[in-house]
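Complex shown without one protein chain; remaining protein chains in place.
For clarity, chains are labelled A and B in written order, and residue numbers in each chain start from 1.
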Amino acid sequence: MTIDLTQFHGAFFDESFEALDLMESTLLTLTVGSPDPESVNAIFRVAHSIKGGGATFGFGEIASFTHSLETLLEELRSERMAVTQPICDLLLKSVDVMRAMLGAARTKQPYDAQSVTDLQLDIERIIVQQKGDVSVAPSTATLALGSSGAAPASVEWLIGLRPDPEFFARGTDPARIFRELGRLGSLVVTAQLDALPAYQTMDPKRCYLSWSLSLRSSAPEAAIREVFEWLNADCELTLTAGTSTPAPASTYTDAIAPATAPVPVAVLPTEPAAAAVIEPAHIVAPPDAGSIRVGVEKVDELINTVGELVITHAMLSQISLGVTGPAADGLRSGMQQLERNMRQLQESVMRVRMLPISTVFSRFPRMVRDLAQRLDKQVELKITGETTELDKTVLEKIGDPLLHLVRNSIDHGIENAAARAAAGKNVIGTIHLKASHHGGSIVIEVGDDGGGLNAERIVAKARAAGLVSLTDRLSEEQVQELIFSPGFTTAEVATDVSGRGVGMDVVRSNVTELGGKIEVHSERGRGSRFVITLPLTLAIVDGLSVAVGDQTYILPMMSTIESLRLTPNQVTTIADGREVFGFRNEYLPVVRLYKYFGLIPRTRALHEGLVVVVEGAGRRVGLFVDDLLGQQQVVIKSLETHYGRVTGISAATILGDGSVALILDVADLIRSAAHREAA
Amino acid sequence: MKPARKTVRRTRRTSDSPPRSEVVVVPADCTVRNIGALRERLCEVSENVRHITLDLRHLQRFDSATLQLIAAFTRDHGARGVNLLTCGTPSAWDETAALLGLTATLAASA
Partner (left out) sequence: MPSPPTDPTATAATSQVLTFVIGEATYGIDIPCVQEIRGWSAVTRLPQAPADVLGVLNLRGAIVPVLDLRLKFGSANVQYSPITVIIVVSVMSAKGPRDFGMVVDGVSDVIDIAPQDVKPAPDLGASASSACIRGLIPVAGHMVILLDIDLLIGKDFSAAVADDATRAA
């Protein structure tokens, strides 16, 4: 009987990534010298479960690597080796390597095999160093596992290993296995070279060798078999208990025939039949009893269907308004009830896609620690609101911008200890990551108690870069906006941390892409705060519908500030024909949407229509529209599925009457409108 | 794509007289992933040489596939009576050879 194990891969990956997160956070709390045994155990279990899963699902390299890791962890767990800083660093690196390997296996992409091999060599080297050279035939044969008190009688095991040709290519190294066996007792290895062709004709990646081994060991059979645990099923393994000193002689031969599905070679002596199929559910750590794993695409399907439902409902309620007669009241109250239930359904379904932001925040303790170490700064990371939930897609895309902000704070924000002491501050700098819900949005803050933005330096840089003219007098707000300009960087020395290429402009455009915005609040000498506001979900947007000619457009609420009716004397036409109006101490340009979209408007007179002040990419403009139609939640539909990207438009939605309305991309629109005016 | 050749031929053949000895420099990184380059280099070794030196001084990274190939090479040349020497053997090389039961094969003609 064979089982298609690929169906369990998804669960294996999910479990493994979660386990790695746990391993990383546990590692970060580990005290060098006197580690908490339970923490070491927890880390060991992570390596062990990934190894088991890797072997079961035929990810030989993962199994092989985690095996080495597990060996090291076993040494730590048994306190045969002490937890030192280099070992901690090695273990942290292992987390990265395993993430990369798992990620590559999941997407079927290649990974940096070199870094894996290097790290694996490092791990093995450290084991050998600390334990003393493990010779092939150790004089002390009582190194056996699980043996305490009177040493059990040692048994001579005869082991035959005939690997399949792909053995080496998969990254399995028999030397590693034999070294392992050598730890269990005294080992004599004999290689059979009869199948080895002349070197000119051989394929050097294939394995032609086979081995017979004789191991004298008091280790239980299970311990010996465990060494071979992650062999591929195509390898032929025989294990025979031979002559023994007083112990009962049990002969056990077990040839594993090539099987179609990769099955682990690990055989439980009590249940030999179980070797054929191991239920994957037992290998990956069982999820919480109260939860199930569902593919994201299934959830998205559900969300889409609910979206359709909302549209159909809107359509029906529009029709119901026109219904008269005895049934009309019943119909309308039914429609209202339906609407309530539907909103509830929509919210519940949306919540399925929501994950706590801790999945992103958990990356930071490690990063802050590493970076602070490298920059020789003392930084403490404070995290609040990590249980705040947001949409999975938003979550996936917000990681990099946040990472950049935190890096920036450590690199540019937090001063070194000496400077802090001189300024009378705590020598340990603080970075505060904070997440919270705020109405229909989520607010994420990256704050530091560093030096704050240096206005003079920013202005000087901006002038040097030609971003502002020498005569421009800038408000504090405008100065802070400058750091988001493309190509702007304040680092006097471009460190390898902040780099040169990526600036705050990229952070802003990433946030804008998610339909959010970013602001900076800074106080000289006291620190800076970057505040990101994001929509809760990417599936629905709170929008303001506006009419222009015969078309309806949706303006995301997050980008709109105010709508106003301008009187003719509020508008000034400046030299190049552009219209501006005063709004909260600044002059904003008017963008006539009908012109932009090439439509025939109901009115061209500014005082007859409305101006909606919108903000995007740090700039504000007044959009001139015919009328406001109302505020509503709309379901976002991609334009790119069947068409393509359109400047100034982020997506489309379907209105209650079944017609399509375009959702404006305010930042993009402001940019292209300015570009067009300039052209 | 052909892997980049990292081996350098130390002894050049003079046009007519067959070379008497040859040095094969085993590259620093020589594992199953790029073992093809080493085999190619080994295949260039003339049939008529009397002495072959395997220079392992640069070798840093190797695995069982490397040992398998060198074992075949040693065995085949040893059978024809060629003197095969290794120099700069890293300690891990001997340890791994022992673990794989290849010590005798590799020492055959040294």
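One rule holds in what follows: a contact is a pair of C-beta atoms (placed from the backbone, for glycine too) under 8 Å apart; a residue touches a chain by one contact, two chains touch by 3 or more.
Just so you know, these numbers come straight off a predicted model, no measurement behind them.
**Q** Write out, one label after another, the shown chains that touch the chain missing from the document.
**A** Every shown chain touched by the left-out chain: A.
**Q** Even though one chain is hidden, which residues of chain A still touch it in the full complex?
**A** Contacting residues on chain A, toward the hidden partner: 304, 307-308, 311, 551, 596-599, 637-639, 641-649, 652, 654, 658-662, 668, 671-672.
Everything below uses one rule, namely that only the chains that are shown with their structure count from here on.
**Q** Centre to centre, by mean C-alpha position, how many angstrom separate chain A and chain B?
**A** 45
**Q** Mind listing the chain B positions that touch chain A in their complex?
**A** That would be residues 31-33, 35-36, 38-39, 42-43, 61, 63-65, 67-69, 71-73, 75-76, 95-96, 98-102, 105 of chain B.
**Q** Looking at the complex, which residues from chain A come into contact with chain B?
**A** 113, 117-118, 121, 133, 136, 168-169, 171, 173-175, 178-179, 182, 189-191, 193, 196-200, 202, 204-205, 207-209, 211
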